[in-house]
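Just passing along the structure, written as structure tokens.
Note that one protein chain is taken out, while the other chains of the complex remain in position.
Labels for the chains are A, B and C, by order of writing; each one numbers its residues from 1.
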Amino acid sequence: MADGRQLDLQLQLLDRQVVDAGGRLVCKVDDLELTATDDGRLLVTAILIGPRALGPRIGGRLGRWMAGIAQRLSTPDRQLPPRIDFGQVTDIGTAIAIARRRSEVDVAPLDDWVDEHLIGRIPGAGHAS
Amino acid sequence: MRASDLIGADVLDRDGRRLGVVTDLRCVQDGPLRGAMATPRVAALLVSRRHTGSLLGYDRRDQQGPWLIRRIVRRLHRHLLEIPWTAVASYDGQITLTASAADLTGH
Amino acid sequence: MAATAGTARIGPSASRRRLTRVAGVLIVLAALGGCVAPAPSLSAYQSKAARTASAALSEVQTARLAVRQAQLGRIPHAYADVLVSGAEDAFAAVQGTFDLVQPPDDPAADKARTSLDEILSDGADLLGRLRIALRRQRADQLARLAEQLAPVAAKLSEYDPAAVG
Partner (left out) sequence: MKRLLAVALGVLTAIGGFVDIGDLVTNALVGSRYGLSLAWATLIGLVGICVFAEMSGRVAAVTGRATFDLVRERLGPRAGLANLVASFLVTGLTFVAEIGGVALSLELVTSVYYLLWVPLVALAVWLVIWRVRFSVLENVFGLLGLALIVFGVALWQLHPSWTGLLHQVAVPHKPDGEGTPTYLYYAIALFGAAMTPYEVFFFSSGGVEERWTRKDIITSRINVFIGFPLGAALSLAIAAVSALVLLPVGVNVDTLGQVGLPVAVAAGKIALAVAILGFVAATFGAALETGLSAGYTVAQYFGWQWGKYVRPREAARYHAVVLLSVLAAVAVLLTTVDPVKVTEYSVVFSAVALPLTYFPILVVANDPDYMGDSANGRVTNALATGMLVVIVVASVAAIPLMIATKAGQ
């Protein structure tokens, strides 16, 4: 699909909405992971998500603060920002489509927390209006 | 490494002369197949004197309107360079090229 | 506009921060601008008095209009009550604000103050009685009080701080 297509990362990939296989909104492309190969090529290998990816891009005190808090709240086995492997990407357009379901991508611990402790406890939270 | 480590980084030529900052990474999707798509490979750096307004896309497209905004943004980026990734000697906070500024800008 | 993730961030962001701070101070000043400062000169005091008179007139006329429409059966009692009470409150606020202004040391200023004060206390008194009569639904009193308010409105509308004597 789209072999040899030209893609400007900042203009066409960064900060775009990521959408799951069911059309649900997952996250933004907060940053991109680049990996250098042995032969000196640089490849885009993953979408990086969350405050620890976004914070450094915002920069300044606020950005450091944002990334720092997320770092503190994360478990020791997960020192890096959550990532979606580029192999999951099925389409790059006005949104970035991925092959998995949102529930399968463990990207938003805050969402789960808010759901569990606040929104999920309000009657009617389980029904679409 | 992250894309944001390169975007916004200063670009120096072989002799240490500053050319500008990286405003974008131009990729070509011809890397190894990974899932449904070929992996994008960084093919070139877009380098301009400044970063302001490069996100709007006018520096790269001729026809995009409206006229007033296009004029302003293109003027800001009139020294836009596309430098092939193969011309990068090293990247570590700032980017150093293998060529001199004169070779790259043509004057 | 766009984020610069480079190293030369200290300069522009410091000046931006200063700019934000200046903007913040300006907004606070704008908010405080609504409050009263001591009147510095005769002309400033007189224009303050003129503005007070027109603000007070607005409230008196609102109350009169409300009472007249209520008497004609064109507005419900509750609505008239809200309008008249609102006018009374706002009138008191206007009066209170004016009274707190320090007039400049000038006989003309004192005259402007005394004459406006007189009209304002008449107005405040009548508006209070109007509200009481309205809540008690005393039609006869209402008519009389509304009539008494007419000359107050006339005086407020003709009030000229420079020409009181």
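In the analysis below, a residue touches a chain if its C-beta (ideal position, glycine included) is under 8 Å from a C-beta of that chain, and two chains touch if they have at least 3 such contacts.
A quick note: this is a predicted structure, and the numbers were derived from the prediction, not measured.
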Touched by the hidden chain, restricted to displayed chains: A, B, C
- request: With the full complex in mind, choose from A:L9, A:V26 or A:V105 the residue touching the hidden chain.
  value: A:V26
- prompt: Which one, A:G4, A:G40 or A:G126, makes contact with the chain that was left out?
  reply: A:G126
Message: I need the residue numbers on chain C that touch the omitted chain, in ascending order.
response: 1-3, 23, 26-27, 29-30, 33-34, 51, 54-55, 57-58, 61-62, 64-66, 69, 73-79, 81-83, 86, 90, 153, 157
Statement: Had the left-out chain been drawn, it would touch chain A at residues 11-12, 15-18, 24-28, 30, 54, 57-59, 62-63, 94-95, 102, 108, 110-112, 114-115, 118-120, 122, 124-129
- prompt: Touching the missing chain, which residues of chain B?
  reply: 55-57, 61, 63-69
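Throughout what follows, only the chains that are shown with their structure count from here on.
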Statement: CA centroids of chain A and chain C: separation to the nearest Å works out as 54
Message: Can you work out the whole-Å distance between the CA centroids of chain A and chain B?
response: 24
Query: With chain centres defined as C-alpha means, what is the inter-centre distance between chain B and chain C in Å?
result: 60
- line: By the touch definition above, chain B meets two or more other chains at residues 4-5, 7, 54-55
Statement: By the touch definition above, chain A meets two or more other chains at residues 56-57
- request: In the complex, go through chain A and note every residue touching chain B.
  value: 1-11, 13-14, 31-36, 41-45, 48, 53, 56-57, 85-92, 99
Query: For chain B, which residues count as touching chain A in their complex?
result: 1-7, 23-32, 34-43, 46, 54-55, 57, 60, 85
